[in-house]
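Note that one protein chain is taken out, while the other chains of the complex remain in position.
Then we have subunit A:
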């Protein structure tokens, strides 16, 4: 077992911390340049976070983003860039809602079925990209982006009342019909609202993710293939199969990211189901360095920014301030991780150099003696 390395931990934390400080300062510069108070928006955001209902909102959003980011991270660990998490998530949520609304089963079974359908659909959709990559060598970046658009059109067609959709009387919305109450997942009722049950499952999946990647042979193979496909192949790993498997798992987890909202609140997929979750997931996975704890805090941070900035426009500030800040965080993260990596590398070289020099000195003394 590896010895606990304080330097490594510090360096690991330095990256995101540096990025946050830089993003924070740059946002203040933007505010100053546009002639605004550079501090007040932050105070307003923190005041907003004191409301219990905003806290519940943040936590629930964190759960959704956590799942999306895990889906992205699984791909990242394998050197696969799954940009299609958004499409996989939407299609999975939609079809799971359709299946959930069309049958009635005893409570836990109903929920389990909805969840399974979501995972299968998500895996199927990402599996197309995985299949194309392994058989035809199509870049997963290109194919998943395209699959996002295809998912959009497919959902638009499927949700028409002539197909699977339902238009409630008097409504201008299209839904998939309401899931019977047996398919509603109970939440944790706290002051200010209800924490979706699936939000807690999302965090539990983080532990599973950590265990599978770091403590199983499969996880080792996956990471090895991500580091170097040819090396992994030489040591007996079927790289193609790993690509396909990783893509399928990534899609299945992406399919789960719609579940907190679907099972906990809306109980139907409608035109106003959130979009863009998968893209935010990429930001979060990047910020959290594919580490389950890191991703959790990154998801919490992004949700905090989003939810507390929502009411800024009522105080005369554009809420896009938070969007600017998110963008700046992504840029600073990339830059600061590289800076910290180079610094760490230099330090390591120095340290090794010193140790070698000390060893050499010692040898000399021994010879002299």
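In this section, a residue touches a chain if its C-beta (ideal position, glycine included) is under 8 Å from a C-beta of that chain, and two chains touch if they have at least 3 such contacts; residues count from 1.
Just so it is clear, contacts and distances are computed from a predicted model.
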Match the chain absent from this complex view to the correct UniProt protein name in "Molybdopterin synthase subunit MoaD", "BMP family ABC transporter substrate-binding protein", "Anti-sigma factor antagonist" or "Sodium/pantothenate symporter". "BMP family ABC transporter substrate-binding protein"
Of A:35, A:170 or A:236, the residue touching the omitted chain is A:170
With the missing chain put back, one of A:108, A:192 or A:353 would touch it. Which one? A:192
From the list A:36, A:240 or A:319, pick the residue that touches the absent chain. A:319
State which residues belonging to subunit A touch the missing partner chain. 1, 49-61, 90, 152-153, 155-156, 159, 167-174, 190-192, 195, 203, 206-207, 210-211, 215, 261, 265-266, 270-277, 292-293, 296, 300, 306-307, 310-311, 313-314, 319
